[in-house]
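All protein chains of the complex are present and in place, except for one that has been dropped.
Chain nomenclature is as follows: A, B and C, assigned in order of appearance, with residue numbering initiated at 1 for each chain independently.
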């Protein structure tokens, strides 16, 4: 259970880190949407390993094939199946981990839950699974574009280094996807340093949605913020989510936190945006912003104490090809999850009124 | 849509702030669970208004009646319907708000979504809806108790005043449910002060689960942290969620953040608990802790600028009976949501192995 | 589990035959639909006991109250909770059945599943539960009316007596809801005769939908015929479902069974309707017809052999107030289920195209 997400636009991902292939099946994509594999690949390339010196050297092209649901480059309403075959999996590095639990990883908890598991590269718990999310997210973005909605994301912080300036155009110009080029340079240096020290860094990713129609989100349990929380905390290595002002809002007073309404061009707007584009779980039309905490990569090439499946103490060193910080590659994943939530709610909202 | 939560143990809440009644229907409660209405009422009394000088003076007894699913004080497996009738709703205070949008509230977004709405007391968007969550949560706690799992919660911070000491026994001894009696006193003062100033305060609630079996949570999209994020951000007025170390973990290094495993009494344990009881979205058996940001109450009895449904500018003052800070009453709601997530996953986990 | 039905327009029923009340919660009803309790009551009155000499003499007025989701007689998009209190339950007749399994009833299977059960009047397995379906169905009919779709139903056969003529206007003019007044008279006689003989009769109910938009139904598993099958076989005492020609079509040849297309007034039509308004699980716009087999009432006031919960042999006679044939009262239930399926698919279909 748990490999599906969404109510109308619903994806199901499958595949293991070192299995033959990975994929995603998307149900509920409306018919009539123009869609090429190149549009999907463009997003996947932003997520893939081996794209720069700050990411894992595992070399996966992550080439997507569309196997169903699209005919003559237009969606048909049928399930869209997208697949990629693993090419560069090296399971030999995992032979010594078959019966030992890596600290910080899901080895022990999967073993506790299932008894039997594919230990190679973390098996199903590997972040390689997010490939399918980004592929589906590329389609979600196209649906959102029909409503004038756009999603983008960036790195706010890595290893304690915070961005201080914001220029959207800078984001994709540096290796860490930071809108502050000066901070970006320091982040890259910090990553390379920690890589040499066989350690890892965490950080903060932000995603934003602009041009969002008011009225998206379902009251009570499926508030858009609740679904965003669900989406973001389902990404491996995340530990927290802030909507709009997040934990900073709690120290303001009601009279300060409330955003006043005014009318502009026949549209209701707010003068400030402490609410992060969401009121009562429903979009107001103002910009949505979300911040996600990403913990430092758990795989570090240092001796660590642990136990094995017989509960005997063990000392292990985790070899393999890992990202010294997954933050830059998490950006397209966070964006994809935001796009998936919004596209699903956009479609669902068509049923809100008679 | 959106008024249901859970997969096996599934609740559906219904009712408006000033409607005749509020209720919850719970599907999937296993048969054979002893259950009395008094056990449910005990939790509801912790949530209700009018319980002290720091809460809203609206006087609702919130008396629960069980209408189905329980026979001779034992559950039958049939849906459990629980209801309470509204007794002290005063809709007259809302007459001037029929066509005007209160800042910080869902008035505008509901209008944008649905066109037609019950404006009285916020209608469906009112936090009165959480009554049903707490009622269902009381049952979830009983299910968890059969597995040795216990949930408790408390206030970490109100209006910038943070707890500095922790004594679980102190929590229910003060009006704000803070485990630090000195901080509690300052919090109460701050609330009474802001109440006089016709303003409001936010804060941080924490909930913990102890005695959790390892193996709960479903990989990929229904990680337990994802479901907790969903649950918490569905509570009105919440703006962020931290799992375990939350945003603080992002500044540590992987070698520091990883919790090492050891064996104790035939059980796998971790020496530290930066992971907050969850690895790869699945419980490790260590304590789960969650922090939730609660914004200051949006209803403040001060003039605010806004617009009406014709987009004309308006100045309104929101009268009515409101909590100067909802944080103390949010504690049982946050606990209930954590209990609901865990009880559901406990049942679902019975299907994990052949 | 299992007390909910539908994907967008989703109902959850609750309540037992002899519990304090019965109810239904409807999620996903679009906002802006005019709705009065009288419209719901009109349908409920067609289903209630005590309406004539051919139905059970239990006297339940089945008076509905709307507790949420409707404001000033217009739906708000919030869950609609509808309730009725049981007034004439007489549990004394069931004292001897606490530990004994009535043949033909769900007593044994519920006991096998749940261990603990409310045996009074069949508890949750009683057809009294269908009250909520008819209440929700009344709302579904109003949604369908906005698309020009109308549902009606009738009795085809009781106790082997089949209708031979069809006049829709006759249906509600006789006690058995048969469109053939001559057959109706014979059916009434047969029911009264079997009632005296302390036995019971089964029959066949048909429901039809006219003015159905083409394009409703979701390919593969949620074909409209599949959902209709699900809906109909969830009604107590049903044993089979025929769509359109049903089992009669299997003896024709492809060249005979195929309905040829032609165009009329800019619309695609078929010259015949063997397909029963459904092709590939999706509506064609032609009339939908469904037949449902209803078994004879299991409660007969005659000695029957059975066992008790200790597996000791017992002979029981089932007293109580029962319908000698539930077929006439099944008509509004079958109609309601067809309306629920269609209304749900009508809303879902809004998401089919970009």
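Here, a residue touches a chain if its C-beta (ideal position, glycine included) is under 8 Å from a C-beta of that chain, and two chains touch if they have at least 3 such contacts.
Predicted model, so just to flag it, every value in this text is computed and none were measured.
The residue from C:19, C:296 or C:320 that touches the chain not shown here is C:296. Of the residues in chain A, those that touch the hidden partner chain are 1-4, 8, 10, 12-16, 19-23, 25, 27-28, 31-32, 65, 67-69, 71, 74-81, 83, 113-118, 123-124. In the full complex, chain B touches the hidden chain at residues 8, 28, 30-33, 75, 77-78, 143, 146, 219, 347-348, 350-354. For chain C, the residues in touch with the chain missing from this view are 1-5, 7, 13, 101, 103-106, 108-110, 112-115, 124-125, 129, 157, 159-160, 194, 199-204, 214-223, 225-234, 236, 238-247, 249-263, 266, 268, 270-271, 275-276, 278-285, 293-300, 302, 304-307, 311-313, 348-349, 351-353.
Throughout what follows, only the chains that are shown with their structure count from here on.
The pairing of chain A with chain C is characterised as same-residue: of all residue numbers used at this interface, over half are used by both copies. Between the Cα centres of chain B and chain C there is a gap of 38 Å. Averaged Cα coordinates give chain A a centre that lies 46 Å from the centre of chain C. Counting partners per residue, chain C has 8, 28, 31-32, 75, 77-78 as the residues that reach two or more other chains.
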